[in-house]
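A protein chain is absent from this complex, but the other protein chains hold their places.
Now for subunit A:
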């Protein structure tokens, strides 16, 4: 087995993921590109498990499992944020997200002095 083949595959996938994160404007597509990057890391870990003689056997594959769990948690929270963004702004374009916190909207409620609280 030539380890350079999966390593180069992983490097190219990581590059594609970086390109996708920087290029895409839709938040769901950004999350997909992040998945590509995480998978490239997984491929590196699994391949390194075959090439590196570690003290503990199969450490790379165990770490790949951990990264898969992290990706599952990340996608859950990420999609919750994306859906909340869609609910607030009716769109998931990343460019339109205001970076500064907007001023709190004070609703002018006129309350007479003798009103029952």
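Here, a contact is a pair of C-beta atoms (placed from the backbone, for glycine too) under 8 Å apart; a residue touches a chain by one contact, two chains touch by 3 or more; residues count from 1.
The rule we apply is simple: contacts and distances are computed from a predicted model.
Novice: Which of "Biotin-dependent carboxyltransferase family protein", "NADH-quinone oxidoreductase subunit J", "Amino acid/amide ABC transporter ATP-binding protein 1 (HAAT family)" or "AzlD domain-containing protein" is the UniProt protein name of the chain not shown?
Specialist: Listed in its UniProt record, the absent chain's protein name reads "NADH-quinone oxidoreductase subunit J".
Novice: Considering the entire assembly, which residues of subunit A contact the chain that has been omitted?
Specialist: Residues of subunit A in contact with the hidden chain: 1-20, 22-26, 28-29, 31-33, 35-36, 39, 42-43, 46-47, 49-51, 56-59, 61-62, 64-66, 68-77, 79-84, 86-87, 91-93, 95, 106, 108, 111, 117.
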